[in-house]
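Yeah, one chain of the complex is gone here, protein chain that is, but the others are all in their spots.
This part shows subunit A:
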Amino acid sequence: MEFMSLLGFAACAPDAEFRASLPFPAFDINRETIPPLLRRRSSQAMQMAFSAATAACEQAQRSPSALPAIFASVAGEIKTTDQICTELVKADGVISPAGFHNSVQNTAAGYWSIAQQCTQPASALAAGSDTLAMALLEAWCQLACQGGELLLVCYDETWPEYLDPGRGNPAFACALVLAAGAVDGRLMQIGRPQAGEAIFPAAWTNSVNSMPILAAIPLLEAVLAGKGAQTIALTPHTPGWQVDVGGWE
């Protein structure tokens, strides 16, 4: 496989001011994308992931039930986990069964498969500041080995301030529908993620240092810019990870 085809993408950013600063269209959470029975208990992470994933599948005109899915995030269901940890230190702390099973990293992946009635494999991946890069690499490997198409969702909700002062904000999610090789109607082609020394754009360095999943900004910006072949940094640190993009149709 020489490259992957990007068939659709969408971004979700609940903070209006931050959303307006992004160099590509992004949307607020769309609660209609969460099945009514799940809405009340769903986390910000899951709401953003579902919002972005649904819009990306719509843009790509693909049925979510047919796509294997990779859900990638640095901190997963951190607000739910934080609530449980707070209860655990109290003598009379109460752990709810739903709170517990909704604290796992694959909560969004699991509910997505249930909501879409998708029996394809679903994965949940984490790699700290390399989360976007490793998620794209995992997507590359799955497509290169098995062909076909898949859904990649990268997301992080805001983190409780005391866990990592100065980090974990703003919340963001993006979703990409990717296909193996050259597919007609692709928005962009994406090569294999590689180790390299591409420099992350200075304009977004502070943002990505605060919220690692925002490493996706330059890649998403390139989809719309449509300038010719170029190398995009996937990590804020150097040496780090990068990817070649191009082949706009």
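One rule holds in what follows: a contact is a pair of C-beta atoms (placed from the backbone, for glycine too) under 8 Å apart; a residue touches a chain by one contact, two chains touch by 3 or more; residues count from 1.
Here is the rule we go by: contacts and distances are computed from a predicted model.
A chain of this complex does not appear here, and its UniProt-recorded name among "4'-phosphopantetheinyl transferase", "Cation:proton antiporter subunit C", "Beta-ketoacyl-[acyl-carrier-protein] synthase II" or "ABC transporter permease" is "Beta-ketoacyl-[acyl-carrier-protein] synthase II". One of A:35, A:128 or A:148 touches the chain omitted from the figure, and that residue is A:128. Check A:9, A:50 or A:111 against the missing chain and you find that the one touching it is A:111.
Looking at A:36, A:97 or A:228, the residue that reaches the missing chain in the full complex is A:97.
Looking at subunit A, the residues touching the absent chain are 1, 74-76, 81, 84-86, 88-90, 95-107, 109-111, 113-114, 116-128, 130-131, 134, 137-138, 140-142, 144-146, 159, 162-164, 167, 192, 195.
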